[in-house]
Every structure is written in structure tokens, then in C-alpha cells.
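Have a look at this one.
One chain of protein is taken out of this complex; the other chains stay put.
Chain naming follows the written order as A and B, and within any one chain the residues start at number 1.
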Amino acid sequence: MRVDNITLSLAWRNLWRHPRRTWLTVGAMVFSNILLVFMISLQFGMYRVMYDNSLSLITGHLQVQAEGYIDEPRMRSTVPAAGGLANALRQAMPANNVAVRAMAFALVSSAERSLGVQVVGVQPSYEPDVSNLPGLVKQGRFLKASDERAAVIGSSLSRNLKVGLGDELTLFGSGRDGSFAAGIANVVGIFESGSNDIDRSFMQIPLTEFQEVFFMGDQGHSIVVMTPDLFELEPAMSTIRSIVDADGLVVHDWDELQPGLRQSVQADMASAWFMYAVLIVLVAFSVLNTQLMSVLDRTREFGIVMALGLAPIRLGRLVFLETGIMAGLGLLLGVAAGSAVVSWFGFHGFTYPGLEEMSARFNLPGRIYPSASFASLIWGPSVVFLACLAAAIYPAAKLLRLQPVAAMRAA
Amino acid sequence: MTPMPGAVLFRLAWRNLWRNYRRTIIMLAAITLGVWAMLFMTAVMRGMVDDMVQTAVRSLPGHVQIHHPEYRDDPSIANSMPPPDQMLLDALAQAGVVAWAGRVRVPAVITSERDTRGTTLVGIDPEAETGLSFVSDDIVEGRFLGSPDDKGLVVGRKMIDDLETRLGRRVVVMSQDPDNEIVDRGFRIVGVYEANLENLEEAFVFTGRRYAQSMLNMDESISEIAVLGKSYRDVSDLSHLKQLEGSAREVLPWYELDAYLGTMLSTMDGFVLVWIIVVFLTLSFGLVNTLVMAVFERIREIGLMQALGMRPSMILIQVLLETFLLLAVGLAAGNLLAVVSVAALSDGIDLSIVSEAMQWMGVADVLYPALEIRDLVTTNVVVIVLGLLAGLSPAWRASRYQPVEALTKV
Partner (left out) sequence: MSSVRCVALCRFFFQGDQTIKALDHVDLEIDEREFVCLSGPSGSGKTTLLNAIGGLDKPTSGEVWVAGKRIDTLGKSELANMRLHQIGFVFQAYNLIPVLTARENIEFVMQVQGVDPEQRRRRSMSILGEVGMDDMEDRRPAQLSGGQQQRVAVARAIVSKPAMVLADEPTANLDSVTAEHLMDLFVRLNETHDTTFVISTHDQRVMSYARRLIGMVDGRIVTDEAH
């Protein structure tokens, strides 16, 4: 659209003929822009924590498993020679972290209590690279490669079993072949992950020990891989596929391993976008109203300039330009104020009553720190900008149909 | 003082509203959309939380639960309690209690020939559970338990798959007795249930209460009593049970039992209000603009009415009345639209494309929006009150014009 200086200054002056009307319209944009910038940054911030927390605790970014294990995690669906395979992966992809795990259910007994527990065999020297659970040990320490008969358990589990550091636990379960399996372990560490489920029913022992107790030989149930970027998995996956060529083994990415995660984000996005769309349409209505009024107010004036020989298209352009200036003001002020709000909360964190209790269930912190990025700052306001311009179509189109004589007679 | 001439003020306000019908219609469309969005969003959220709570309440806790004071922290057989005494039985017989059941409920490990899983063994009185918890209604294979002495085991669909076993087969359930001796017993699977959340199908296995008591060497003791009232929203009908709390037992409503759900419900109320206000504020700019324009165009008329003897307060009321009418028409349309759209969705919104996420949050993947009277009332009251507040500034200005200035305005 070609805009000359006269049109521009005309548009600018027209806007300030009704300063209050203009400011109210711009105000609506600024208000919704601040809201959008804040909410979108908050969402981004929350999603990141959600991804990090849910993947780094257990799942990792990728896992090599026996085919079918993902749907029906059975003892005998194993990865053979898991330790060796993990070493091969480490060599082929030095930038990634790799660790082997094996899993079984067992009845775990202390002197006073017996409970069903998910027992996980881990490689003490590699596990801290693929999971942040070892870092969450609050009492005692995490497992060491040299440990024998050692276990790390969750805080609720230690309470329910009535055990502390150094206490002995016995395990009963079924081994890989379905036969009776039993073992002994001393508590060396107690972790607090923040996730109720994990703290209540999770126990880690050294992989070698696990393999012995549950008759696993050199087998494991999964090889967990942490990649440098959870959204760039393809290179790692193809490397893994080239190394893991055995039949019956598959590589799953986190989306397959934890399908609820991405969908939760999607479901949350969908409801958020419903809300944003409503706000944006309401702002567009506000612009439509203002611009229609300003066009109708000036019908007579427009009639006169048209009679003087101005093409209706130029008047339409004028209306768009006025809208554009308002929307631009709304965008600038909205992004500026929105950034200020975001950076304040980015520093202090955002919370509301009840958030902490609710987040605990999903292993999320009680305070969210909005994450400002170019995208999160500009996305919402840009859509508002475009919606406002779109709202000017009808008032501008009315001008194109204006008859000069009728217009000049208008009150 | 002359009285307020209501009829003429109303007529003026109504006609003035339609004077610039384009502007009014755009504003009405905005209010209608805003109100619809307030109500619809609220209905969807309410439907979701409703489902969450109902599912949770049905998956054993009931509306109010009675158990040993230590049981919650340490849900072990050691923290069981004696069967209900006469006083408790009397309390449970009072009006307000729709159903109740005593249960044995202990952590256990279940083993088939193929695999082992952790679960919770629940010993129940099958008849008492009807209507109280989900199991009795959701048997898909085999049969439900017949009596407290039933030796059969009812397990979830997911559990039977995990264990690679099937109906009629035997499994071993292990737990501990009050002396921490491991006890195990073989059970025949007599029934399979399905639940709307998959993890519920692994969480519990059911057998007859007496049979469980004998297996666990716990005599007549039970772990908990679940009580169902008329509605989960208001458990005040069951408040008399709270008086029976003592050193030997704890009485807790569901929202204290499950802090997550309790918080969810109260946070929802806050969220609904915030959402309504945010939408309203977005609307308010346009609303104030419309009113300012409407007053601005009529300054001369306002002067005229003052010259004819209309008091400033009447001018103020006239503009507020116009605001009220605008809001009322918008609200009526918005309410209607919300009611219609919620009714149209009475078969539920299919969310199966994000079903895993729904499982995660503890809700079924068909969502039934629930438009509640109190949300309707809140929405309408908030919009009217805030709307009139927004109208106050233009109305005040209108009433403050000097008659001469107003009359000479062009």
C-alpha cells in the first residue's frame, strides 16, 4: 500500500480529533496484548518445566526396549546384552548420555511392614547422567558402582516401611522366568522427587544386583538415552537404529513413552487458544465499532472531498491507515508493558492460591516463571494487530460505496 | 422533590439505545460473544472438574471416609480399626447417609505364573458397595462378588492383561498380617472390571471382606468406612459423623482426603471469576467508548432536557439505564447462546484425540459441559455490576454539563 505523507498526517490528525475514543480503542488492544504476552510467556515457561520435570525424572528422551514392552511391560521382554549395547551407544554418540535399567515388581519387607514396590535396577555410574532422581537424594547418598546389597528408596516409602538409612529390606518377587526371586538390600539413600507416586513406590538397586536377584543374566529392560535437545531426536534415533540391529528391539521417543505429556500440552494450548481467540475477537469488535463510528461521523466530510475529486479507494486507505496507527500503538505499548510484566514475574515467579497443591500431582513446582522469548512476546500482539486491521475492512468498504451527493446531505 | 419518572426515563433510554443501531448491534454482538465465552468456558471447566471429582469419589473414598488416625500416613494393616460400634452404626443410620460400607484395604502384591504387580487388596461387602464405588457397576466379564465370604477375586482389565492371565485362572496375592508375617493366598479370578481411567484397573483387586480378614488374620477389623451423602458438593449432611472423631478414628471429607481435588474445586471458583472479569475488562473498553460516543452525540439534547427541568440525577440515571439495557439485552442473548450450545453438547465433547492427557489429569475423554445456576448468576451479576460501574463515568459527565454549554454545543 503506497502511503504519502499527506495521507499519513491526515490519518494521524483524524485520530486525535477524538482523543478519548482513540485511547479507549488503543487501551483495549494494550490490555489484551499485555494479557496475551503474559499468558503465552507463562505457558511457555510452564511447558518447559513440564517437559523437563516429567522426562528427566524417569523417562529420558529415548529408550531402547524390546518390542511390545511399552504396552505390556513384562519381565521377559528384555534387551539382551544391555550393558554392552549401552557401551556401544556411548561410543557412537558421545554427546548423548546412556544408561541401562531393569524393572520388576516385588514385595518389599522391613522389620515391620511389607509393601508392593517397583524395583528398578540402575547403573550407578551412568544413572545420574540420564535422570535427576539421584540428585534428589535428601538423606544418605545415591548408589555407587562398588555397592553391594544397597538400595535407594523414596521418602514416603521409607516412612511407610518404617525404615531409615542402614536398615535392611527383603525383596520377594518373580524372576524373569517366573520363578520365585528373593534378595536383600540396605537403605543407603532416601530421595524426595516431589512426585507422590514415585516417592511412594520406587526403589532403586544396582543393575548387577537386580540381574542376580531376578535371574536376568546380562539383560535389561530399557536403555535410556538423554539427548542434547529433546526436540531434535532424529539424528540420535537413526544412529541408535544403525547400532541396535537385533530383531525385536525398538527405539521409542519420549512422545511414545509418555503420550500424556505432549497431549496435555496440546489440550492446554487448545483451551488457552479458545480464551485468546475470544479476547482477540472482542478487541476486533471494539475496533470495528470505533472505525465504523468515525466513518459515519465523517460521512459529510468524505462526501465533500469525494466531490472535490478524491478517489474512494484513497479514503478506504485512510481508514486502514488510521486503524494501522492505532493497532501499531497498541502493539508497541502492549509489547512494552507486557515485557515489563513478564520480566517482573520472570524474576519473582508467578503463583496463585492452590497452584502448589495442584502442581504437586504433576511433579511441577508451585511457582511458574514465565519465559520471555521473541515468539512469546510477539505472537499474541501480532494476531491482535491483524485482527484489528481485518476489523477495518467493513468500515472501509462502506466508503467505497459512498455516493458524494447523498453523503453531503447526511447530517 | 418530584419522584423519578421511571417510565419516561426508560423509554428515552430504550429509544436512544437503538438510535445508532449499527453501533448498538456491534456492541451487543461483542457482549453476547463475551458472555457466551464466559459461560461456555466455565461450563467446560466445571464439567471437567465434576467428572474428575465424581470419578475420584467413586474410586473408593466416598464423600466422607472414616479410618484409623494413622491410616492415611501409613495405609497398613497395623492401622486398622474395630468394626463399627453401636454409636457409629446409629450415626450411619441417620438421614443424609445414602450408603456406607466398611472395607479391608491393604497394599499387596499379586503374582500370576507370568508376572508380578503391586496393587491394593480390598475386602468388601458386595451389597454395600452398590452405588458407592464403581466396581459393582463395571463388571465386564465373569461375575461380581456375591457375599462378604466370597473367596473369588475381581480384578481390572489392565491388571489381567499385565499378568497375562485370564478369567478362571488362579493368582497369588501376598500381603502382611498385623504381626508383619508375610501372608499369601491363592485366588481364582471370578470377575473383571473396567474403569474409565486405566490406572484404576491396576490399582485395586477385590475379594469378600470376611475372606480377606481371615487371610490377613485381622478378625473383624476393617481399614476404612466409606460414606456416601447426597452430593459431593455439600457434605454438610454428613457433618454429624465428624463428632465421632476421636483417638481411635479420623473422619475426613473427600476434599481433605484428596488435597489435589479439593484445591482444584476451590481454584476453579477463582478461575471462573478471573475469566469472567478478564473478558469483561476486554469488553469494557468498547462499552465505555460506545457510551461516551452516545453521550457526546447528545450533549445538546441533554442541555435541552435540563432546560425543561430534568435534574442532573435524572440525566445520570437515564445514561445508566441505557447502559443497563445494553447489558441486559447482551446478557440475554449470551445466556441463551450458552444454554443452547451446552444443550447441543449434552452428548459430550469427544476428547479422545488427547485421551492420554485426559487420563493423566484423571478425567474421562468425553467431557460433559455443566452449566450451573450459580455460574449463571455470578456471570450476570458481575457483568451488570461492572458494566454499570463502567457506565458511571460517561453518565456522570453527562449529568455535569452546564445547560448553557450543552445547548450551544454544535
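Keep this in mind: a residue touches a chain if its C-beta (ideal position, glycine included) is under 8 Å from a C-beta of that chain, and two chains touch if they have at least 3 such contacts.
Note that this is a predicted model, so its numbers are computed, not measured.
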item: Shown chains that the omitted chain touches within the full complex; value: B
item: Touch criterion as defined above, residue of B:69, B:178 or B:312 at the omitted chain; value: B:312
item: Contact with the hidden chain (one of B:259, B:382 or B:407); value: B:407
item: Missing-chain contacts mapped onto subunit B; value: 1-3, 5, 7-8, 11-12, 15-16, 19, 300-301, 304-314, 402-404, 407
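The rule is short, and it goes like this: only the chains that are shown with their structure count from here on.
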item: Centroid distance [mean C-alpha coordinates] between subunit B and subunit A, Å; value: 26
item: Contact footprint of subunit A on subunit B as seen in their complex; value: 20, 22-23, 26-27, 29-30, 33-34, 37, 41, 44, 73-76, 78, 107-109, 111, 113-119, 161-162, 164, 174-176, 180, 182, 259-260, 262-264, 266-267, 270, 275, 278-279, 281-283, 285-286, 288-290, 292-293, 351, 353-361
item: Subunit B-facing residues of subunit A, complex; value: 20-21, 24-25, 27-28, 31-32, 35, 72-75, 104-107, 109, 111-118, 159-160, 162, 172-174, 178, 201, 259-261, 263-267, 270-271, 274-275, 278-279, 281-283, 285-286, 288-290, 292-293, 296, 352-355, 357-358, 360-362
